[in-house]
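Scroll down for the structure; my scribbles are underneath it.
What you see is the complex with one protein chain gone and the rest in place.
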Amino acid sequence: MLHKNSMMSGRIISNREIAKDHFLMSLKVSSAESSFQEASPGQFVMLRVKGRKFPFLGRPLSIYSIYPDDGGFIVELLYRVVGEGTYVISRLKPDEEMYIMGPLGRGFDISPDHSCVILIAGGIGIAPLSFLCEHYRRCAAGRPQKIICYAGVQRSNLLVGLERMEEICSGVRISTDDGSRGYHGLVTELFKNDLSSYGHRDSIIYACGPSAMLKGLAGILKDQSVSCQVSVEERMACGVGACLGCAVRVKSGYKRVCRDGPVFDIHEIVWD
Amino acid sequence: MLHKNSMMSGRIISNREIAKDHFLMSLKVSSAESSFQEASPGQFVMLRVKGRKFPFLGRPLSIYSIYPDDGGFIVELLYRVVGEGTYVISRLKPDEEMYIMGPLGRGFDISPDHSCVILIAGGIGIAPLSFLCEHYRRCAAGRPQKIICYAGVQRSNLLVGLERMEEICSGVRISTDDGSRGYHGLVTELFKNDLSSYGHRDSIIYACGPSAMLKGLAGILKDQSVSCQVSVEERMACGVGACLGCAVRVKSGYKRVCRDGPVFDIHEIVWD
Amino acid sequence: MKNPRNPKLQVDIGGLALKNPVMTASGTFGYGEEYSRYIDLNRLGAIIVKGVSLERREGNPPQRIMETPCGMLNSIGLENVGVRSFIDDKIPFLKKFNVPVIVNIFGETAPEYRKVAEILSDVEGVHGLEVNISCPNVEKGGVAFGADPDMAYEITRDVKSVTDLPVIVKLTPNITDIAEIAESVESGGADAISLINTLKGMSVDIEKRVPHLKNITGGLSGPAVKPVALRMVWEVVNRVSVPVIGVGGIMDAADAVEFLIVGARAVQVGTANFVNPRATMDILEGIEDYLIDHDISDINELIGMLKKG
Partner (left out) sequence: MKNPRNPKLQVDIGGLALKNPVMTASGTFGYGEEYSRYIDLNRLGAIIVKGVSLERREGNPPQRIMETPCGMLNSIGLENVGVRSFIDDKIPFLKKFNVPVIVNIFGETAPEYRKVAEILSDVEGVHGLEVNISCPNVEKGGVAFGADPDMAYEITRDVKSVTDLPVIVKLTPNITDIAEIAESVESGGADAISLINTLKGMSVDIEKRVPHLKNITGGLSGPAVKPVALRMVWEVVNRVSVPVIGVGGIMDAADAVEFLIVGARAVQVGTANFVNPRATMDILEGIEDYLIDHDISDINELIGMLKKG
């Protein structure tokens, strides 16, 4: 069946800098029949600016938030300026028209079997995990007993997207590289210190962050039986599985981050 | 001597559609020491949008108007949307930053020797001629006895830039292709009908318009002794005479529109 | 009688009648399925699928793609499931549509090309072959064959000898004289020629001082290469009589029309799919509008109508 609306126009409602180089963009997507109805945490969109020739390719951004609004949807994206593309996007003003393709990819596998959910976010990796949290709030029925969030950033003033976490989670543990708030060190170390206190059978970990962090986490969990799903990043061209550009090495060869992921079992990926 | 300021930033003050596909842009250039101090009628600027990768090359636009303003200058450009570049420019909003290089080229040679000045404008060719008119108003001393303007457009609702003409000229004659106002036919025919009434020694013609019009004019003036300067157009890359891209055929070979022109003696050009 | 309101779009590519000249370029449209939720595959002139080789290929290690000015580099390295899995897993889906399927084939050796062609020739649901002698991202085969007129001739002849399917040969632009290779594959029996594959390029991360692509170099595609593609199509149509299919940087209908005017009988849309999943449909509709606006009742009246100025 044909979803003409999988490639949609969105209008920028707001696009604010909420911390140094970190922006929150709200987009209004007008059609109610759009594919956004079924968006799930961990999924992403490909974003481009209408009528501009640069950036040429869309930029993948995780869905940070989504809710119905006046016969359409508001999609929120939380992003960090790291290069030219995100810089151009950060300069856009309200009312600018965007192309937004999505939701794309396989999001987090949310099983109701785990009573304890552990979220581990590195930097801007908070975006999809915050949406996951929101998801738990909405379907109150299936809400796990305990949700613990670990969030690591370089400096305390780069902590973004924690509001919802703080409302929803049983605990939010912070780490900073420079010690300016919370644990002084890597978020993976902070988590590692607590690891033994979690029941491996009842717990599930969802993580997103720089690949060095995820690799570190894979090391920590190597001989552990706890489930862990990670959202990984790779450069993308198509976002739909057609170009094979976003390859990630898994035990069986390569998989496509955009289509087979971006969420994978941490033990499936070959971290090199 | 080095004019750092020949490549300047301008901020859009306004950019309005004044007739179908015809826009008037006002730009504020901040530096008072800029080269715009010496701008003369017939000169042009190369315009680009800051921070956008398209249009890639600057677009040449004649100076329509220029005046000092609060320690800088206001530069006005009158332009018609004919392709992608002018379309993008037409969509720009106030406060957008532009690169503006100029004034460039050799403008009209304004000799005080002629008591009768005849301006012939085809379409958007009105832009530099209107600035020339303004020039006569400002230096009241050297103002010729008689200034007659011929302006030809397709339809009456495409007549733009005539206000100043009407204030300054002794007469403004209009032609339209569809007869919706004034003479029904080409502006060159309208002018031709009057030609014998002008003293060839006392008169000078300044013309700007599509090349078919200028070619027609060249035919009309072939065996006449009246002086005629025309502003011609050609695709440009550098605008400063370096690339040899804007060649126009003259009797001695090729000349550069951007540097040797855009204003030439009508009899120097080989119209083919 | 002329009916400009409903122009004829059919074109013939080496015996394959296409309902319109808009195809998808190999490697940019997966196996069709990936875009089937964005467009109606039945409306395409043809689908050219990702390059298929005899055995499964893993492809190159990531990073495999990089954006460049008005274009992109890729070094996928012809990752594919291999011809058997392709037939088992991908063809059944494609067969559900009423659209010619052209399989882009690749081998590291001449016999491998022949073998893949042979296997595919008996498969229901395969309507043509596109022989890729132009991939810049593999160590063996690919561009090495496409740059040598004799090799290009031989592979074409070999493939033709084992199949009755229409055979399109796809040329590389990384070459001194494209028309020379085109003539070779024509005399080898090619039913049509497509060009261009990607231009070999490179890009460097100046912070890490490493190439962006793990494979060091990659293939450049997208609007940046369009002028080169158009020029090569022009050179080739002037030298061969088989139909030529234009590929390279076609983003919209105006681009496609340029290729048709220059003499391409059909076009392939590649990188544009990534930027706009409905690109092929927008291009198709735009071509139709162009014909209507210009009172052309049959697209074949437009093809090759370049005046020399």
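Each chain gets a letter, A, B and C, in the order it is written, and its residues are counted from 1.
Note that a residue touches a chain if its C-beta (ideal position, glycine included) is under 8 Å from a C-beta of that chain, and two chains touch if they have at least 3 such contacts.
These numbers come from a predicted model, not from an experiment.
Here is the thing to keep in mind: the chain we left out touches B, C in the whole complex. Annotation: of C:25, C:262, C:281 or C:299, C:262 touches the absent chain (contact as defined above). Considering the full assembly, C:200 is the residue among C:43, C:200, C:239 or C:278 that touches the omitted chain.
The missing chain, though absent from the display, is touched by one residue of C:38, C:86 or C:290; that residue is C:290. Note on the undisplayed chain: of the listed residues B:91, B:138, B:184 or B:249, the one touching it is B:249. Residues of chain B that touch the chain left out of the display are 1-4, 6-7, 48, 53-58, 85, 99, 101, 234-249, 253-254, 259.
Looking at chain C, the residues touching the absent chain are 68-71, 73, 147, 174-177, 199-204, 206, 208-211, 214, 216-217, 220, 222-228, 230-231, 234, 249, 254, 257-258, 261-262, 290, 305-309.
The rule is simple: only the chains that are shown with their structure count from here on.
Distance between chain centres (mean CA atoms), chain B to chain C: 47 Å. Annotation: 36 Å between the Cα-based centres of chain A and chain C. The mean-CA centres of chain A and chain B are about 55 angstrom from one another, to the nearest whole unit. Each of the following residues of chain A touches two or more other chains: 53-54.
Within chain C, residues 69-70 each touch two or more of the remaining chains.
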